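Encoded as structure tokens, the structure appears first; notes follow it.
Removed: one protein chain of the complex. Kept in place: all other protein chains.
Here is chain A:
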Amino acid sequence: MASAPTSKYNSHSLENESIKRGTFFILIDKEVIYICPFNGPIKGRVYITNYRLYLRSLETDSALILDVPLGVISRIEKMGGATSRGENSYGLDITCKDLRNLRFALKQEGHSRRDMFEILTRYAFPLAHSLPIFAFLNEEKFNVDGWTVYNPVEEYRRQGLPNHHWRITFINKCYKLCDTYPALLVVPYRASDEDLRRVATFRSRNRIPVLSWIHPENKTVIVRCSQPLVGMSGKRNKEDERYLDVIRETNRQVNKLTIYDARPNVNAVANKATGGGYESDDVYHNAELFFLDIHNIHVMRESLKKVKDIVYPNVEESHWLSSLESTHWLEHIKLVLTGAIQVADRVSSGKSSVVVHCSDGWDRTAQLTSLAMLMLDSFYRSIEGFEILVQKEWISFGHKFASRIGHGDKNHADADRSPIFLQFIDCVWQMSKQFPTAFEFNERFLITILDHLYSCRFGTFLYNCESAREKQKVTERTVSLWSLINSNKDKFKNPFYTKEINRVLYPVASMRHLELWVNYYIRWNPRIKQQQPNPVEQRYIELLALRDEYIKRLDELQLANSAKLSDPSASPSSPSQMMPHVQTHF
């Protein structure tokens, strides 16, 4: 039920007027025919600014037909030539990163498409033209600053760190130890900085095992890293072996450390040929290694391509379910969720500390640690908690957003591109479907994040790692996506959210309980669109208001009550102490 409808186009459309702040100028304004795959050709006027492309109909009271940030464009192709015949055969075909294509037909006379093609190419792919990405020009102002949402020291303090087993180290302050890791790391108390440097030489791209999350009660931990550099010759590294043993010893409830290698077994073996590998149990005596069979970025990219093939522009009708199955998309979702469930269960019920890695530790590893943390820690299921989770496990730990998404880059066939983050958000959506009251945010929140993953309006997802972001002064020069969301939180709230503490969520990852996220993947098709969007939203808003009202009333009651109780002798129950108790009601 936690589904807010998507607006007919996407979530940018309504805010557009507010971002015209001098930074915003119209480059093109011309008549074209938009070849809508659902309603046929529509005569309209296309406007292209340095941020977006939009189209107003010339037929029906200049309705807004399209509103597309240039950042979502992955490819622009010319179709037809000056001499091609047939109606609407001359124009542009634009492929978008959000599973749609836009086709425009233009008049053949006078190379009329040339300027449109050139302007689009320049501004959709600014990197190739030494132009800045739009986020650096955007002067939007919000009444909250999203960049302050995540503060690593505060987040680790919330987890109860440092403690007598784990310390915070600034060894990576200048990104010298590992250039794709954040400046601040949490490592075992008993490992010296010198140890860390030696371990770094044995881990792919120096991504050493560091703490992601600690269990508040049993003190077991989730640790992330990259593969060990074992190679064909089976190299060993004493410091790495001892370091993992030190991690194991921080938890005395079981005498084994669990290592989850996200890859399929054969891929892990194959990686030895390029110097990588995995922790074999004859070297790491006190560790158990499991493979989670999650495929690599190339497999995921091809799978999503197949999903697009069956949903856009026409939805495969006659054999929908078997076509969906043949994309393997849901199967990949299932494997990622299954892996995360294993990690969470090992930590929570198995009382064993867990090390998670794949090859480089920035794709599958980020999926697994962040999903496991979402299952284990209810804090991450609130809006701000989720922002912190993304900021921490994805952005600060160097998920290569720039390479995976290709912001402002024209090389649409780049083999580095892959929908890893989208897959993570899909897993979160599957969880929110199975636990309709466990998440503070709604579907619109997730779709908004995905829209701005591509839009380049915010700095949040730019660049591959923290060191690059720092160099570009992203936090000073751009606006954070969380500013947009947190300044208008009500739009993104799930009215059925019931705050609860210490509940571990174990979703069912069986194919029977997974479904295609129709409201995202098929949202451009008007025939599949969510029914009755507005009444649902209206009712949600009413319910939210009710809930707030109820909290307020209860609060008043408690105040009145405690005032009565607090006679001079002693009354320990102050209203602030009682608040969390009150909130457990919701």
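One rule holds in what follows: contacts are C-beta pairs under 8 Å (C-beta built on N, C-alpha and C of every residue); 3 or more make two chains touch, one makes a residue touch a chain; residues count from 1.
Methods note: contacts and distances are computed from a predicted model.
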item: Missing subunit (named according to UniProt) among the choices "FAD-dependent oxidoreductase domain-containing protein 2", "Dynein light chain roadblock", "Bardet-Biedl syndrome 10" or "Myotubularin phosphatase domain-containing protein"; value: "Myotubularin phosphatase domain-containing protein"
item: Touch criterion as defined above, residue of A:Y47, A:F290 or A:F496 at the omitted chain; value: A:F496
item: Residue, one of A:I26, A:A63, A:A273 or A:M511, that touches the chain absent here; value: A:M511
item: Among A:K176, A:R236, A:H319 or A:K471, the residue in touch with the chain that has been omitted; value: A:H319
item: Contact footprint on chain A, counting only the chain that is left out; value: 1, 311, 315, 317, 319-322, 324-325, 328, 330-331, 334, 434-438, 495-496, 498, 505-508, 510-513, 515-516, 518, 522, 527-528, 531-532, 535-536, 539, 543, 546-547, 549-550, 553-554, 556-558, 560-561, 564, 581-582, 584-586
